[in-house]
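Shown next, in structure tokens, is the structure this report addresses.
Up next, subunit A:
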Amino acid sequence: MNVSLILIILFVGALVTFLAGDKLASKVALFFGLAAAGCSIVLLNHFNLGENISFISQWISKPNVSFALKADGLSLAMVLLTTVLTAIITFSSFGNDYKNAKSFYALILFMSFAMVGTFLASDGLLYYIFWELSLIPIYFIALVWGNGDVEERRKAVVKFFIYTLAGSLFMLIAFVYLYQKAGSFLIEDLYKVTLSATEQFWIFLAFFLAYAIKIPLIPFHTWQANVYQKAPTVGTMLLSGIMLKMGLYSIIRWQLPITPLAASEYKYIFIAIGIAGVIYGSIVALRQKDLKKLLAYSSLAHVGLIAAGTYTLTLDGLRGAVLQMIAHGFVVVGLFYTAEIIYRRYETRVIAEMGGIRSQTPKFTSMFLILVMASISLPATFNFVGEFTVLYSLSQVNVWFAILGGTTIILGAYYMLRMFQHSMLGETNSKVFADVSMNEGITLVAIIAVLLFFGMYPKPIIDLITPSLEEILNQINRIN
Partner candidate 1 sequence: MNTNLSLLLLLAPFLGFLINIFFGKSLGKTVAGIIGTLTVAVSFAVSLYFFGQITASKEPIQIQLFDWIQISNFKVDFGFLLDQLSILWLLFVTGIGSLIHLYSISYMHDDEKMHTFFAYLNLFVFFMITLVIGSNLLVMFIGWEGVGLCSYLLIGFWYKNQEFNDAAKKAFIMNRIGDLGLLIGIFILGMLFNTLDFSTLKIGISGATDLNMYWLSAAAFALFIGACGKSAQIPLYTWLPDAMAGPTPVSALIHAATMVTAGIFMITRMNFLFDLTPDVQSIIAVVGAITALVAATIGLVQNDIKKVLAYSTVSQLGLMFLALGLGAYEVAVFHVITHAFFKACLFLGSGSVIHALGGEQDMRNMGGLKKAMPITFGTMLIASLAISGVPLFSGFFSKDEILLVAFHSNIPLWLIGSIASIMTAFYMFRLMFLTFFKEFRGTAEQKHHLHESPSLITLPLIVLAILATVGGLISLPGNSWLNEYLTPILPKLATAAHHLGTTEYILMAIAVVGGLIGIGLAYAKYIKQDSIPAEDAAITGFSKVLYNKYYVDEFYDAIIVKPINVLSGFFRDTIETSLSSLVFGLGKVTNEISFQGKKLQSGSIGLYLFAFVIGLCAIISYLFLAQ
Partner candidate 2 sequence: MNNILNQIGIENYIFLSVILFCIGVFGVLYRRNAIIVFMSIEIMLNAVSLLFVAFSTYHQDAEGQVFVFFSMAVAAAEVAVGLAILVSIFRNVGSITIDNLKNLKG
């Protein structure tokens, strides 16, 4: 019993879904999504019992690449996030019917497969391959099933693809270079490599480019808002909920431990970049007319804070970052789903064309409000746990970082509440707004339940991730 099982389930799931035909596709996909989630929970259980659930076998002799999946707390946490969210996202899409559904759902599962692989791979090249693979499905999902004018969409999506590919190819060079030094792509061997300061700097930069574009950090974020807006909501959820976490995860797993000198040397710069992203994203979000774009910029702000947390190179920073990743993953999926729910009824994403919904659908409004409050990290929601830890770590580096990063508390409240006010409150809207359906309700409640539960009792996750983070921290602090 090892983690490769999850990959198998998802991959087979993708195939079966494709063969199942348009009628059944969604159900089959959901089944496999749940299966994967269940499997990862079982594996988590095994892991906690101290079993070894990693998997490794030689793949290519020259260059020396092995199919190595290492499952530690961090990876498992991310895998759990991925699989659970995949199930939720699949379920959330039940409301609307897609043409050529079989390919659509197959792509979703395949993407989840690739992302899980990225989180598990402990061999540089394998990791890179999964990293690239995850790009293709989202490209097609956004391209074929996206919304808005085709030309616009094409521009946005192609830009996204080329942009991200550009970044990751430099990461590939870095990996090949490291391989020349280490004679293997295995992460342990890569950790062992001793690099001069300049080498570290360039490798660090190569990694950073890849991750900064993926996450995205300013000023590499220009693809984000458009793609989020143009992609179908499912795609947006996958992107914002899971995919951008790949970048953040990779910072912790690959970039920092491999190039610790550079990391500690230039950390202030990169913290500053992250925090600049917080402020910039929040301010841009203030005046967005399009709901999805506003959410996109808000997520730009949040990930900026998370990235800043990772670059503090402190345990708190890393832990807070991971917690915030998971929390943000859930909340942003929830928020984009609310956008979708509104769109299903009003066929608009322009905030100005909404409003006065609350009196028609109190249930939906309350759930929306909870999500909004979670996203501005009200205490007792999961996001607060993460954000507090991150801000704390920042304050330990320099109080001003905490103060500047903390502006997200204020600005976030500003634009989110403004958005909430103009989309939900006000005089009753003339257009009828059907209250949430069963499926929608279940989806939202599931997300909210997670947010509130871990908001009050994050201990399980903290205990899960902390040991592996400490390990990584030791790698970062090693003298070479």
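Going forward, a residue touches a chain if its C-beta (ideal position, glycine included) is under 8 Å from a C-beta of that chain, and two chains touch if they have at least 3 such contacts; residues count from 1.
Selection rule: all candidates are chains of the complex that A comes from, given by their letters.
Note that the structure is predicted; figures quoted are calculated from it, not measured.
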Touching subunit A in this complex, from the list 1 or 2, is candidate 1
Subunit A - residues contacting candidate 1, complex: 155, 159, 162-163, 219, 222-223, 225-226, 280, 283-288, 314-316, 319, 356, 358-359, 362, 366, 373, 378-380, 385, 388-389, 391-392, 395-396, 399, 402-403, 406-407, 409-411, 413-414, 417-418, 421, 425-428, 456-459, 462, 466
